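We show some of the complex, not the whole, and keep each chain where it was.
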(Lines give C-alpha, C1' and ligand atoms only; values in the text may rest on other atoms or scores of the structure.)
Protein backbone atom coordinates (compact mmCIF):
# COMPACT_ATOMS: atom_id res chain seq x y z
CA UNK A 1 0.00 0.00 0.00
CA UNK A 2 1.10 3.53 -0.70
CA UNK A 3 2.86 5.22 2.21
CA UNK A 4 4.52 8.58 2.69
CA UNK A 5 6.34 10.34 5.46
CA UNK A 6 6.95 14.01 6.17
CA UNK A 7 8.23 16.02 9.12
CA UNK A 8 6.96 19.26 10.59
CA UNK A 9 7.55 21.29 13.72
CA UNK A 10 4.86 22.06 16.26
CA UNK A 11 4.05 25.77 16.02
CA UNK A 12 3.43 28.02 19.00
CA UNK A 13 0.03 28.77 17.48
CA UNK A 14 -0.79 25.05 17.72
CA UNK A 15 -0.22 24.79 21.47
CA UNK A 16 -2.82 25.55 24.11
CA UNK A 17 -2.74 26.62 27.75
CA UNK A 18 -2.09 23.01 28.82
CA UNK A 19 1.34 23.53 27.22
CA UNK A 20 0.79 20.89 24.55
CA UNK A 21 -0.57 20.81 21.01
CA UNK A 22 -4.34 21.31 20.84
CA UNK A 23 -6.19 18.15 19.85
CA UNK A 24 -7.89 19.63 16.81
CA UNK A 25 -4.54 20.42 15.18
CA UNK A 26 -3.72 16.74 14.70
CA UNK A 27 -6.30 16.73 11.93
CA UNK A 28 -4.44 19.52 10.18
CA UNK A 29 -1.27 17.44 10.46
CA UNK A 30 -3.15 14.49 8.98
CA UNK A 31 -4.03 16.78 6.06
CA UNK A 32 -0.36 17.70 5.62
CA UNK A 33 0.50 14.01 5.52
CA UNK A 34 -2.32 13.23 3.10
CA UNK A 35 -1.38 15.96 0.63
CA UNK A 36 2.24 14.81 0.78
CA UNK A 37 1.23 11.20 0.15
CA UNK A 38 -0.67 12.26 -2.98
CA UNK A 39 2.38 14.23 -4.12
CA UNK A 40 4.60 11.19 -3.64
CA UNK A 41 2.05 9.04 -5.45
CA UNK A 42 2.59 11.32 -8.42
CA UNK A 43 0.10 14.16 -8.50
CA UNK A 44 -0.75 17.43 -6.80
CA UNK A 45 -4.08 17.42 -5.01
CA UNK A 46 -4.60 21.05 -6.02
CA UNK A 47 -4.59 20.01 -9.67
CA UNK A 48 -7.16 17.31 -9.01
CA UNK A 49 -9.50 19.96 -7.63
CA UNK A 50 -8.77 22.55 -10.28
CA UNK A 51 -8.48 20.40 -13.38
CA UNK A 52 -10.79 17.48 -12.65
CA UNK A 53 -13.49 19.07 -10.52
CA UNK A 54 -12.84 16.30 -8.00
CA UNK A 55 -12.63 16.88 -4.28
CA UNK A 56 -11.59 14.39 -1.64
CA UNK A 57 -14.23 15.27 0.96
CA UNK A 58 -13.91 13.96 4.50
CA UNK A 59 -16.74 11.79 5.79
CA UNK A 60 -15.19 10.51 9.00
CA UNK A 61 -12.14 11.35 11.08
CA UNK A 62 -10.73 9.97 14.27
CA UNK A 63 -7.61 10.31 16.35
CA UNK A 64 -6.23 8.36 19.28
CA UNK A 65 -3.91 10.49 21.42
CA UNK A 66 -1.16 8.61 23.23
CA UNK A 67 1.39 11.18 24.32
CA UNK A 68 1.43 14.96 24.03
CA UNK A 69 3.26 16.89 21.30
CA UNK A 70 4.97 20.05 22.51
CA UNK A 71 6.01 23.35 21.00
CA UNK A 72 8.96 23.04 18.62
CA UNK A 73 8.89 19.24 18.70
CA UNK A 74 9.84 17.81 15.35
CA UNK A 75 7.09 15.39 14.34
CA UNK A 76 7.02 12.71 11.70
CA UNK A 77 3.68 12.11 10.00
CA UNK A 78 3.36 8.70 8.35
CA UNK A 79 0.36 8.35 6.03
CA UNK A 80 -0.97 5.27 4.26
CA UNK A 81 -3.90 4.45 2.00
CA UNK A 82 -5.66 1.63 3.82
CA UNK A 83 -8.71 1.26 1.63
CA UNK A 84 -9.44 2.39 -1.87
CA UNK A 85 -12.78 1.99 -3.60
CA UNK A 86 -14.36 3.59 -6.64
CA UNK A 87 -15.98 6.33 -4.64
CA UNK A 88 -14.10 6.43 -1.35
CA UNK A 89 -10.59 6.36 0.09
CA UNK A 90 -9.47 5.67 3.63
CA UNK A 91 -6.16 6.92 5.04
CA UNK A 92 -4.38 5.92 8.25
CA UNK A 93 -1.86 8.09 10.08
CA UNK A 94 0.84 7.70 12.68
CA UNK A 95 2.48 10.68 14.33
CA UNK A 96 5.89 10.20 15.90
CA UNK A 97 8.22 12.43 17.83
CA UNK A 98 11.10 12.38 15.37
CA UNK A 99 13.76 12.91 18.03
CA UNK A 100 12.64 10.30 20.56
CA UNK A 101 10.90 7.91 18.18
CA UNK A 102 7.84 7.78 20.43
CA UNK A 103 4.45 7.18 18.82
CA UNK A 104 2.30 10.15 19.82
CA UNK A 105 -0.94 9.53 17.98
CA UNK A 106 -2.70 7.36 15.43
CA UNK A 107 -5.72 8.21 13.33
CA UNK A 108 -7.88 7.53 10.32
CA UNK A 109 -9.91 9.55 7.87
CA UNK A 110 -12.46 8.33 5.35
CA UNK A 111 -13.22 10.38 2.28
CA UNK A 112 -15.67 10.37 -0.59
CA UNK A 113 -14.97 11.78 -4.03
CA UNK A 114 -17.26 14.72 -4.82
CA UNK A 115 -17.60 17.41 -7.47
CA UNK A 116 -17.46 21.12 -6.63
CA UNK A 117 -21.12 21.04 -5.65
CA UNK A 118 -20.59 18.28 -3.13
CA UNK A 119 -22.22 15.55 -5.21
CA UNK A 120 -20.51 12.15 -4.92
CA UNK A 121 -18.80 10.96 -8.08
CA UNK A 122 -16.34 8.25 -9.02
CA UNK A 123 -12.63 8.94 -8.95
CA UNK A 124 -11.61 10.29 -12.39
CA UNK A 125 -10.04 7.74 -14.71
CA UNK A 126 -6.61 9.39 -14.70
CA UNK A 127 -6.25 9.07 -10.93
CA UNK A 128 -7.30 5.43 -10.61
CA UNK A 129 -3.83 4.08 -11.18
CA UNK A 130 -2.74 5.81 -7.97
CA UNK A 131 -5.41 4.05 -5.95
CA UNK A 132 -5.57 0.35 -6.76
CA UNK A 133 -8.84 -1.12 -5.46
CA UNK A 134 -8.43 -2.77 -2.08
CA UNK A 135 -11.90 -4.20 -1.80
CA UNK A 136 -11.30 -7.67 -3.26
CA UNK A 137 -14.02 -9.53 -1.38
CA UNK A 138 -16.87 -7.28 -2.51
CA UNK A 139 -16.63 -6.58 -6.24
CA UNK A 140 -16.66 -2.90 -7.04
CA UNK A 141 -17.88 -1.95 -10.47
CA UNK A 142 -16.25 1.48 -10.49
CA UNK A 143 -19.51 3.07 -11.51
CA UNK B 1 -27.69 12.34 31.42
CA UNK B 2 -26.40 15.87 31.46
CA UNK B 3 -26.94 17.76 28.20
CA UNK B 4 -26.30 21.29 27.05
CA UNK B 5 -26.85 23.28 23.91
CA UNK B 6 -25.18 26.39 22.56
CA UNK B 7 -25.18 28.22 19.23
CA UNK B 8 -22.29 29.73 17.30
CA UNK B 9 -21.73 31.14 13.84
CA UNK B 10 -19.25 29.70 11.37
CA UNK B 11 -16.39 32.16 11.00
CA UNK B 12 -14.72 33.03 7.73
CA UNK B 13 -11.47 31.83 9.30
CA UNK B 14 -13.04 28.41 9.74
CA UNK B 15 -13.87 27.91 6.08
CA UNK B 16 -11.50 26.48 3.49
CA UNK B 17 -11.13 26.75 -0.28
CA UNK B 18 -13.87 24.13 -0.74
CA UNK B 19 -16.19 26.86 0.54
CA UNK B 20 -17.20 24.93 3.66
CA UNK B 21 -15.95 24.66 7.22
CA UNK B 22 -12.64 22.82 7.52
CA UNK B 23 -12.98 19.40 9.15
CA UNK B 24 -10.58 20.07 12.00
CA UNK B 25 -12.69 22.97 13.27
CA UNK B 26 -15.51 20.68 14.31
CA UNK B 27 -13.30 19.59 17.18
CA UNK B 28 -13.02 23.19 18.32
CA UNK B 29 -16.80 23.42 18.22
CA UNK B 30 -16.99 20.24 20.28
CA UNK B 31 -14.74 22.00 22.82
CA UNK B 32 -17.08 24.99 22.88
CA UNK B 33 -20.00 22.63 23.56
CA UNK B 34 -18.07 20.74 26.25
CA UNK B 35 -17.05 23.87 28.14
CA UNK B 36 -20.62 25.12 27.98
CA UNK B 37 -21.94 21.79 29.28
CA UNK B 38 -19.62 22.02 32.29
CA UNK B 39 -20.79 25.58 32.90
CA UNK B 40 -24.43 24.47 32.81
CA UNK B 41 -23.60 21.57 35.14
CA UNK B 42 -22.48 24.19 37.62
CA UNK B 43 -18.78 24.92 37.33
CA UNK B 44 -16.25 26.69 35.17
CA UNK B 45 -13.69 24.36 33.61
CA UNK B 46 -11.04 27.06 33.99
CA UNK B 47 -11.46 26.89 37.77
CA UNK B 48 -11.08 23.11 37.73
CA UNK B 49 -7.69 23.54 36.06
CA UNK B 50 -6.55 26.47 38.17
CA UNK B 51 -7.89 25.49 41.58
CA UNK B 52 -7.84 21.71 41.50
CA UNK B 53 -4.87 20.95 39.28
CA UNK B 54 -7.19 18.74 37.25
CA UNK B 55 -7.23 18.70 33.48
CA UNK B 56 -9.71 16.92 31.25
CA UNK B 57 -7.23 15.56 28.70
CA UNK B 58 -8.45 14.15 25.41
CA UNK B 59 -7.58 10.52 24.68
CA UNK B 60 -9.76 9.91 21.64
CA UNK B 61 -11.82 12.02 19.29
CA UNK B 62 -13.95 11.23 16.29
CA UNK B 63 -16.34 13.03 14.02
CA UNK B 64 -18.78 11.82 11.39
CA UNK B 65 -19.49 14.50 8.79
CA UNK B 66 -22.92 14.37 7.16
CA UNK B 67 -23.47 17.73 5.52
CA UNK B 68 -21.22 20.76 5.15
CA UNK B 69 -21.37 23.82 7.40
CA UNK B 70 -20.92 27.12 5.55
CA UNK B 71 -19.68 30.58 6.41
CA UNK B 72 -22.10 32.52 8.63
CA UNK B 73 -24.31 29.49 9.22
CA UNK B 74 -25.74 29.52 12.71
CA UNK B 75 -24.93 26.15 14.26
CA UNK B 76 -26.35 24.47 17.34
CA UNK B 77 -23.93 22.29 19.29
CA UNK B 78 -25.62 19.72 21.54
CA UNK B 79 -23.31 18.04 24.03
CA UNK B 80 -24.00 15.13 26.39
CA UNK B 81 -22.02 13.13 28.92
CA UNK B 82 -22.40 9.55 27.71
CA UNK B 83 -20.05 7.81 30.12
CA UNK B 84 -18.59 8.86 33.41
CA UNK B 85 -16.08 6.83 35.37
CA UNK B 86 -13.69 7.67 38.17
CA UNK B 87 -10.87 8.51 35.82
CA UNK B 88 -12.49 9.15 32.49
CA UNK B 89 -15.41 10.94 30.88
CA UNK B 90 -16.92 10.47 27.44
CA UNK B 91 -18.88 13.19 25.64
CA UNK B 92 -21.10 12.93 22.55
CA UNK B 93 -21.93 15.80 20.23
CA UNK B 94 -24.45 16.68 17.59
CA UNK B 95 -24.07 19.70 15.36
CA UNK B 96 -27.17 21.10 13.68
CA UNK B 97 -27.82 23.92 11.26
CA UNK B 98 -30.01 26.02 13.53
CA UNK B 99 -31.97 27.56 10.68
CA UNK B 100 -32.80 24.42 8.70
CA UNK B 101 -32.70 21.91 11.56
CA UNK B 102 -30.44 19.61 9.56
CA UNK B 103 -28.01 17.39 11.42
CA UNK B 104 -24.55 18.24 10.05
CA UNK B 105 -22.24 16.13 12.17
CA UNK B 106 -21.99 13.83 15.15
CA UNK B 107 -18.96 13.03 17.24
CA UNK B 108 -17.47 11.72 20.44
CA UNK B 109 -14.49 12.52 22.62
CA UNK B 110 -13.05 10.45 25.46
CA UNK B 111 -11.04 12.13 28.17
CA UNK B 112 -8.93 11.15 31.14
CA UNK B 113 -8.43 13.26 34.24
CA UNK B 114 -4.79 14.33 34.65
CA UNK B 115 -2.75 16.67 36.81
CA UNK B 116 -0.69 19.52 35.35
CA UNK B 117 2.13 17.09 34.60
CA UNK B 118 -0.11 14.81 32.57
CA UNK B 119 -0.32 12.06 35.19
CA UNK B 120 -3.73 10.39 35.39
CA UNK B 121 -5.65 11.04 38.59
CA UNK B 122 -9.18 10.53 39.85
CA UNK B 123 -11.72 13.29 39.43
CA UNK B 124 -11.52 15.54 42.52
CA UNK B 125 -14.17 14.91 45.17
CA UNK B 126 -15.91 18.23 44.68
CA UNK B 127 -16.62 17.56 40.99
CA UNK B 128 -17.98 14.04 41.37
CA UNK B 129 -21.53 15.16 41.95
CA UNK B 130 -21.55 16.61 38.44
CA UNK B 131 -20.59 13.30 36.90
CA UNK B 132 -22.64 10.44 38.35
CA UNK B 133 -21.00 7.12 37.51
CA UNK B 134 -22.48 5.49 34.45
CA UNK B 135 -20.60 2.25 34.68
CA UNK B 136 -23.11 0.18 36.63
CA UNK B 137 -22.18 -3.24 35.30
CA UNK B 138 -18.51 -3.01 36.22
CA UNK B 139 -18.12 -1.63 39.77
CA UNK B 140 -15.81 1.34 39.91
CA UNK B 141 -14.08 1.97 43.21
CA UNK B 142 -13.29 5.64 42.47
CA UNK B 143 -9.68 5.07 43.42
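A and B are the chain letters, set down in written order, and residue numbers restart from 1 in every chain.
Here is the rule we use: a residue touches a chain if its C-beta (ideal position, glycine included) is under 8 Å from a C-beta of that chain, and two chains touch if they have at least 3 such contacts.
Small disclaimer: the values here were computed from a predicted structure and weren't measured.
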{"item": "Homomeric complex, total chain copies (2 given)", "value": "4"}
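Please note the rule applied: only the chains that are shown with their structure count from here on.
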{"item": "Distance between chain centroids, defined by C-alpha means - chain A, chain B (Å)", "value": "24"}
{"item": "In the complex, chain A residues that touch chain B", "value": "17-18, 20, 23-25, 27-28, 31, 49, 55, 57-65, 68, 109, 118"}
